[in-house]
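My questions all concern the structure below.
Of the protein chains in this complex, all but one are displayed in their positions.
Each chain gets a letter, A, B and C, in the order it is written, and its residues are counted from 1.
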C-alpha cells in the first residue's frame, strides 16, 4: 500500500506517559476550579510538545503536522487542561507563517473576526470565547491580509468558561500596539477555520475513545440485579454505539490529518468535523446513559470528556455549517463525481 | 369536564364487525392483486358508511365528522382496501358543499391543482396519484372558486399504485363536460388539504395501533433461545416505542378530529399530521425490526399496515411541509403565546 | 393501554387563566432567570405564595390542609409553573409525591404532623431511595434498621438525594427485616420519615454535579434512632408503597417540559426577525410534539381522576417525554450551531448551556428509561411488573 506517513511512536509514548501522570482526575478538576494549570503547562512546555510542527528555525520544535495532531489526540484522550492547539498549530502557526516572533509563553487565537488592525499596527476590538485568554502571553489573529500578535497584558479580560469548564475569555483591546506582518498566501480566516477544525477533531477522536473505554470498564464493574450491567442488552447497545463513534471519530480525525499533511485536505477536514460533531453527540448520550447517575457527578471522570466534547463540537464550525460546506462540494462534484469525491476527497 | 362529543358505539361496533369479517388477510391481498375490492365496497356501501357526515338531504347518511373519522380509523386499523375517505369526507364533501349531485358509486378526488375548468364547464388536465381513479364514478375537485364533478368514464386512465399497493391512478381529461358549481366560502384548495390530512391521520392512528398490537402478539409467540423474544430487552424497546407511537398517533388524530368538529381545527390538524407522519416512520421501523424477516413477507400481514403508513405519511402534506406551517403558527403566537398555542390550539 | 382525548372544562380553563395571571404578575418575562422545569430554584417565599392560593398539596384532603382538587387541576398548575420556569423547587417533591404517600399509607397522627405544613408550602421533602450499590435494582437497598425500644436504629448511606441541603425532611426506603439467603428482596423493606437537620447520627454531604453545582447529596446514618411513629404505613410493605410513590412521579409535565423555557426564550430572542425555513421547521416540530405529548399526559391525569391506575400509560409517557427532551436539546444545539457558555449575555444561550449539561440526567432521574421500558413492556404484555 502507499504507506501513510507515521508518527514517531516515541511521541505517542512520551505524551501518553506525561499526560497520564499529570492529568489525574484531581488535577483536571483543580485546573477547572483555578482556571488554569501552570504545572501541567510547564511540564508540557518542557518537552517542547506545544511547538511541534512549527519550524525549529522560528523557535518551534520541528516535527510534522501529524505529530502535532497525535499530541492533540492525547490531549483529548487525557482531557489535558492546556491550550496546546492554540499555542502550537493554530496561534503559533499564524505567528511563524508571518515571520512574527514566537513567544515563550502561551499563545491564544481569536477567530471570530472581531479584531481590527488600525494605523501603525494598533489593534482594537473585543474578541469572545478566547481559549485561555487570561493565561496567554500573546494573542494571534489574521485580518485583512495581515497576521498580528498582540500582547494580552494590554487587554481587558473578562473571564468566562466553556461548557467544558475551560477558560474562554472575552478580551478587549483599545489601540494596542501589536506586531504585524503581511499574511503569506493561503493564510487567512478560512484556512484558520479549517486548521481550527482539524485541531478539534484530533482532540475529539481521543476524547470519544476514552469515554468509550471508561464506559466498558464501568459497566463491567457496576453490578445490579446480581450481575455486571454490561450483561444487559439495553446497556450493550450503548457500549456498541459508543465504540462505533470512537472508531468513527478517530478514523475521521486521522484521515483528515493525513489529507491535510499531504495537501489541501479541506474536504476531509470538513467531513471529519461533521462526523466528529455527530459522533460526539451520539457517544456522550450513550456513555452518560450507560453510567446512570454516576456520570452526572464531578467525582466520576466521565464529564471531563463529555463536557469537552460538547464544547469542541461547536468550535470551528458546528454540524449545520460543515454539512453545507460538504454539500456544496458534493453539488460541485455532481452525480458522476459524487462517489469519486467520497473515495478521493480533496484529491479527486 | 366539558364532555367531548362522543361517537355512537354502534358505529364502532358495526364497522369493526364488518371490516373484521371482510378485510381478512387474503381479501386485502386479493384487492391489491386485482386493483379493487368490489365485494368489500358493496358491503361497506350497503351500510351507508361511505356517506356518513354528508347531509341526508343531499343523499348522505347524516352523522357527524367524528363519526366519519371513527370509520376511517377502523379503515386504517383493518387496512380496508376501499376509497372511504375519498367518497365521503373528501369528494362527497366537495360535491355536497357545492350542491352537486352525490353519485351512487365511488367518488375520488384530485388535489394536485392539475385540472382546470374551461368554458362551459369543460374540464381538462392530467391529475396524478388519484386514489382508485379506475373504480370511481366521479372525480371531484375545487379550482378557481368552483367545485366540479367530472365523470371518470370520460378520462384516459393510467393505472398506478402507491407503496401500499392501493390504486393511485393518472387520469387525463380533455374538455370533458362536468357538473360545476360555485364553491361556498371556506371550500378551497387549502381547506381540502387540511381535510385530506385529517382523513389520513384518522387512518394512520388506526393502522399504527394495529401494528403495535400485532407486534406484541408476534413477539410473545415467536420463540428463540428457548423463550418468547418479547422477553429480550432489545425487543421490549421496540414494543414500547411502537405502543407510544400508537398512543400518540391515535390521540393526535382524535384530538384533531374534535377540534375540526368544533371549529377551525387547523392548528390541530397540522400538528396531528406532523405527529402521525413521524410516528409512522418510527413505528414501522420498530415493528418491522421486532418481526425480523417474517415482517418482510407477503404472507404475514404486517405490511398491510406498514405500507399504508408509508403512503399516508406523504399524502396531504409531509413532515417538512406541516412543520413549516406549525412553525409559522408558533412564530405568529410569539414567545408569550407559545404555550397558550400548545394548550389552546386553534381556539387560542 | 388506553389514552382518551379530553379537554379542559370551563372551571379548569379559569384555573389556568388564574395561574397565568399570577405568573405574569409575579414573574414577568425578563424579571427572573427561568429554571429548567422541575430543576427549578428553591424559593420559600414563592412556595408560600403558591400555597396561599391553594396550589400546593392541591389533591390532599381539606381536613389536613389540602384542597381536595383533582389530578387535572394539579396538572394545570404544575404545567404552567414548569413552562414558566418558576422557582417551585422547595415544595416540588412534597407536593408531587411525599404528601400523597403520607396521606395514603400514613396514619392520622402523621397526616396531622406533616400534611398541613406541606400544604402551606413550608415543608420541603427529599427522597432516600438510591444507595451506592442500589440504583436500578432498588430492591437491593442495604440501609438497615434494627429493632430498638420504641423504634429502629438505622445504619447505611443514601445517595443522589437531591436538595437534601435545602429541604427539611427525608422519606427513606430501608430494610427492616434482614434478607435471608434466597429470600424475596421486595419483602422486609419499610419507608420512614427522618428530619434531615435535627437527627443525631445523620450526616449530610454534597455530591457535586458534573460542573460543580450542588444538587445531589449523600446522606449517611450512623446509629440513627427513628421512632416508630415515623414509620409510614406497614413495616415490611415499603416496596409496594414505594412503587405506588414512583407511579406519582411518572408521566406528568415535569417529564416533558424541562427545556420549554429555553425554546420560548429562543422564540423571544428571534422575534422581530424573519424566520427562515430552518427556524420554522424547528419551531413547528417542537410545538407539534409538545401538543401531542401534552394530550397524552393530560389524559393520564384524567384517568387518575376516574379512579384508574394508569401505570403503563404513565411509564410510556415518561419514557417518551424524557427521550424527547434529550432529542430536543440536540436539535437546539444543531440549530444554534455556535459556541455555548453559561456566561453568555443571551438568556437563551445560558438556558441551552444548562440544558446541555443537565440533559443526560433527564433520561436517568427517577429511574432510567431502560428500567421504564422493562416496566412498560411487561404491562403491554399483561405480565406483572
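Keep this in mind: a residue touches a chain if its C-beta (ideal position, glycine included) is under 8 Å from a C-beta of that chain, and two chains touch if they have at least 3 such contacts.
None of these values were measured; they are calculated from a predicted model.
J.: Considering the complete complex, identify which of A:129, A:211, A:274 or A:302 is in touch with the unshown chain.
T.: Hidden-chain contact among the options goes to A:274.
J.: Taking the entire complex into account, which one of A:94, A:171 or A:252 touches the absent chain?
T.: Of these options, the touching residue for the absent chain is A:252.
J.: Specify the residue from the set B:86, B:245, B:268 or B:315 that touches the hidden chain.
T.: B:315
J.: Suppose we count only contacts with the excluded chain; which residues of subunit B make the list?
T.: 32-33, 129, 160-163, 165, 168, 223-226, 229, 232, 234-235, 281, 284-285, 288-289, 292-293, 295-299, 302-303, 306-307, 310-311, 313-315, 318-321
J.: Mind listing the subunit A residues that contact the chain we can't see here?
T.: 1-2, 4, 216, 220, 230, 233, 236-237, 239-240, 243-244, 246-248, 250-252, 254-255, 258, 267-268, 270-272, 274-275, 278, 320, 322-331, 334-336, 338-343, 345
In this text, only the chains that are shown with their structure count from here on.
J.: In angstrom, rounded to a whole number, how far apart do the mean CA points of subunit B and subunit C lie?
T.: 39
J.: How many angstrom between the C-alpha centroids of subunit B and subunit A?
T.: Each chain's C-alpha centroid was found; their separation is 51 Å.
J.: Residues of subunit B that touch two or more other chains: which are they?
T.: Expected reply: 233, 237.
J.: What residues in subunit C touch two or more of the other chains?
T.: 370, 373
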